[in-house]
Every structure is written in structure tokens, then in C-alpha cells.
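With one protein chain removed, the remaining protein chains of the complex are shown where they sit.
All chains are identified by letter, namely A and B, in their written order; residue positions are counted from 1 within each chain.
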Amino acid sequence: MFHWLEKHPFFFAVGVFLTVAFAGLVTILPNFAQSSRPVIGTAPYSTLELAGRHVYIKNSCNACHSQLVRPFKSETDRYGHYSLSGEYAYDRPFLWGSKRTGPDLMRVGNYRTTDWHENHMKDPSGVVPGSIMPAYRWMFTNAADIDTAFAEQLTVAQFFSVPYNKPVPMRDGSTMVVKMGSSLADANVLALAEAKVIVEDMKDQDVKDAVANGKIPEIVALIAYLNSLK
Amino acid sequence: MNKIYLWGIVITVAMLGFTYMSVGMSEGGLNGDIVNMLTVAAAISLVVITVFVVIKYVRQMQTDTADGQLADEQWDGVGEYLNEVPKGWAIMFLLTMVWGMWYFIAGYPVNSYSQIGEYNEDVAVHNAKFEAQYASITGDRLVEMGESVFIAECKICHGLKADGIDGKAANLNQRIEAKTVKFAIENGSNNHLLGSEMPMPDRNGLFNTNTGSLITDAEIDVVSAYVANGMTGTGADVFVGTCAACHGEDGKGMEYVAPSVATFSPALVTNILNHGKKGAIGKMPAFDRLNAKQKEAVGAYITSLSN
Partner (left out) sequence: MENRPLEYDYTVTKMFMLTTIILGIVGMLIGVVLAFQMAYPELNLVLGEGLAEYTNFSRLRPLHTDAVIFGFTLSGIFSTWYYVGQRVLKVSMAESGFLMFIGKLHFWLYLVGVAAVVVSLFLGITTSKEYAEFEWPIDIAIVVVWVLFGISIFGLIGIRREKSLYISIWYYIATFLGIAMLYLFNNMEIPTILGESAAGESGIGAWYHSVSMYAGTNDAMVQWWYGHNAVAFGFTVPIVAMIYYFLPKESGQAIYSYKLSLLSFWGLMFVYLWAGGHHLLYSTVPDWVQTMGSIFSVILILPSWGSAINMLLTMKGEWQQVAASPLIKFMILASTFYMFSTLEGPIQAIKSVNAIAHFTDWIVGHVHDGTLGWVGFMIMAALFHMAPRVFKREIYSKSLMATQFWIQTLGIVLYFTSMWIAGITQGMMWRAHDEFGNLAYSFIDTVTILHPYYTIRGVGGLLYLVGFLMFSYNIYKTMSARPVEESELQSASPMGA
């Protein structure tokens, strides 16, 4: 049979394709729907947080940082509760990473704070002697892309029914509504309001001034995102 | 002995030596952790298997001559022998397939394993060991334990020497810095330092009974320096007149009324770790993932730093 296939390229190719395609279906499909159901307490990203997530991706923080706490005592001691599938329901793309040159950041919002991030992103080894993380000083001047974040919110709400402007159940039994702007201008207003809360805890005067003038530097969005990781 | 075996052994020994060094260097090395053991065993077998399989085939290449029946076809001059597959390879392939099926169907069937279950068992064992050995330690041992927590969790912000890294976090070698005191007086304080909601008023609620009026800028500076200096120097009168009602004349605080500003205590640190703290320097996060004993221990360690 094989020798026959080797003389009939079309059937050979079909044979290869079937052999190769089959495994993917069997492993990915069965749990597809179940794996993406959000757990209680997981809310979609706000506009500013999403813009921060884009900053995170733009700078490939995931090249050094994972966002996946594995169920080992040593990891839950270091990072907190192990990850649950539903916590990632609004993560497109997922950011688990595959290399921990730096620590896991899945729950970094629980044990690091705005002012610490500010110092650290500006000069990592000034805060953590021996750190090999690069400094990200340009983030203090580059403007965050709120528009694209808003476009993404619209897209995921439209195509994947991500619940913006709808009550989302929280762990304590309450509900929470993550707002999405009704227009681009509205979205920018919402993001700026979030940014103002963040800069209150920051020291850098240029960043504070920028936000006071209605501009949002990347660092503010990034910190909003890091703080949301809980 | 054949040169090639010698090389095999040299390479193997070198790799094993390196691995041993690396394991020996880390404290957590071969301490009976089954996962560590398996990893090292795996690393060793990786080298040994590759080296010796390659040697086997190189030896075969050295001694054998190419023969067997050639297939009729040729492609750009490349021919093929019709040799049988090597037996060892074929047998291993079959065995691994059988093993795979066995594993999946009979050995560790899909529904009888849960990684979370495994985790829960692991944690239970760990905690039981911990409880038995350390739940009741006190004194110097408690301080030592606290130091170990501090190094793993706190030094990132407070620095290895707990000096706050140039003002980026609180310097824990002294109870409090002048700017923190000043900040508390000017803005009040509401950090659950007593373990429950019990705010301190800001300067508009702080009367100096000596002068009969609200605390002044000059008095704030003086009293801040006084507290930061460990309740010595000038400013004692302001403190007694304004603060002692709540914090006590010696600054050591009063239960349910106000915390000590003269000394740390494990209880104070525990409260900070439970609720976090926002102040002049920045924000200190709460530490939910530490257990009560660990909080007490790190409290004891911090208390020991300023004594």
C-alpha cells in the first residue's frame, strides 16, 4: 500500500494530511466550550487595563514572565492560589509564557503596588539589586493607545459576547459592572478617569502632569494592568 | 579498551560531574524531594543513553560493511537497501506503544488522576510537618524563622538590610521615620494598624493641650523628629500635650486606642500584613499568602531589628 502511495502523490498527500490532522481534533475539541467559561470573580478588562495589556504584549514581557501558577506548594507559597481555567476567560491572547526569567505575574496585583512598579519599571536593579530586567523608561513618555484598546473591547463584546456594561458576579456575592464607552470620546474619558486614580500613587511629576493634561503615558496603563492581575 | 568507549565514559563522567555540582550548589538539591531525584536521574540517563546508543552504532559502522540487497529504484543516484529494520528499535517501538496504551487505559486511567488532588495531598503533608515542628516555636528561633520569611518575601521592597532601599519603602531598622510621622499627623492615618477600623484624626483634630490650639507646622516638625529619634530630644512637651492621650506618654500605645509609635511588635506587623498600609512613602501590600505563624515570625524579626 505504501509503495502505491509513493507513486500517487495526491493520495499520498491526503494520507499524510489525515494522519496529521486527526490528533488535533481529538485533543482540542472535547473540552473546548468548558475551558473558556469564566469563574466567578473574573471580570473583563477595563479600557485602561486593556491598553496596559497591549503595552505588556508590545514589549514582550511574556518573553520573561509567565502568568500561570502551577499547583505546587512552592508556587502557591510564592505567587498565591494556583490558576484556574476560567480565570483566563477574557484573555485573548493567553499570556502564560514559557520561560520564567523573571517571576510569575499571574497575581502580582496582590503583592506589589503602584509606587513599587513605578520605581521598578524605571530602574529594576535600583529596586532589586542584581535584577537583569531591562529598564522601560520610554514608557513614561510614550502615549498609551486607548483607541485600539477600545476597538478591542468593542470587537470582543460583539463577536464573543464579553459582558461589558453588564453585571458580572463577584466572589462575595455582589456584582460588578465593567464599563465600556459608548463612543470613542467617551472611552477616552473613562480611561482618563482610571488613569487619574493610578497617578495619585505615583511620584513622577511629568507623568502626573501628562495625565492632568488629559494624556495617558504607557506606564500608567501598564500599571493599571499589573494591578488588575489578582 | 576501545578508544571510543573511553570517550563515552569521559563524556558521561563529565556530564554527571557537572550535574552533581549544580545540584550540590543549591540547598534544595537532593533533599529527598522525589521530583528533584527524578529530574537528576532523568538528566543522567539522558547522557548515558545517548552516549551508549551512539557508540553502539558507531561501532557497528566501524566493523560492518555495507551489504544487503539493493532496491531496483534510484533517485539521483541514491539507492536503498532492502534491509530489515533493526530488531532492537522495532521491539522498543512496539513496547512503548503497548506501554502507552496500558498507561492510558489500565495503569493510570484518565479519570483516576487529578493534579489538584495531588496538590491537596502535598499541601496537607507539608502543613502537617510544619505544624508538628514549628507551630510552637518562640524566642530566637522565631526571629530566625522571621528572617527567612523576610528574605523570601519582603527584601524585594525593603532591601536585604531592611533599610528601605533609599526611601523606596519603609526603613524597618527604626520604628518610624520623621516623614512618616509628619504624614500621619497632616493627613491622619487609617490603616487598620490596631487590626480594626480606628482612624487617627488629621492635624485639624489634633489639639496641643499645652497651647490650647491646633498643632502648628513648627510643632509638627519638632514632634516628628522626636518620635523618629526614638522618643528622645526636644519635642517631648508637644508629644505629651498632643499625642500621649492616645499613644501614651512613652509612645508605646494603648490597646484599642492607638498603636505604639516607639516600638514594633509582632502584632503591629501582623496587622500591617493583614491590611497593607498606605503612607508617606507609598503603598505596602497586604500578604494573604503568609500564614499566621509566618506573620508572627516576621513581626518578631522586624521587632528585633530596632532593639
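Just a few scattered comments:
Just so we're on the same page, contacts are C-beta pairs under 8 Å (C-beta built on N, C-alpha and C of every residue); 3 or more make two chains touch, one makes a residue touch a chain.
Note that this is a predicted model, so its numbers are computed, not measured.
Just so you know, the chain we are not showing touches A, B across the whole complex. Contact with the chain not shown here comes from a single listed residue; of B:Ala152, B:Ala225 or B:Ala280, that residue is B:Ala152.
From the options A:Ser46, A:Asn62 or A:Asn227, the residue with contact to the chain not on display is A:Asn62. One chain is missing from the display, and on subunit A it is touched by residues 2-3, 6-7, 9, 12-13, 16-17, 19-24, 27-28, 30-32, 35-36, 57-64, 66, 68, 70-75, 77-78, 83-103, 125, 128-138, 142, 145, 147-160, 181-184, 186-187.
Along subunit B, the points of touch with the absent chain fall at residues 15, 18-19, 21-23, 25-29, 31, 33-36, 38-40, 42-43, 45-46, 49-50, 53-54, 57-58, 60-62, 64-67, 70-71, 73, 75-86, 89-90, 92-93, 96-97, 99-100, 103-104, 108, 110, 113-115, 126, 129-130, 133-134, 144-145, 148-149, 151-153, 155-156, 294, 297.
To be clear about the criterion, only the chains that are shown with their structure count from here on.
Residue ranges of subunit A in contact with subunit B, taken from their complex: 71-73, 76-80, 82, 110-116, 119, 126-129, 201.
Subunit B contributes residues 115-116, 118-119, 122-123, 126, 152, 156-157, 160, 165-166, 168-169, 281-289 to its touches with subunit A in the complex.
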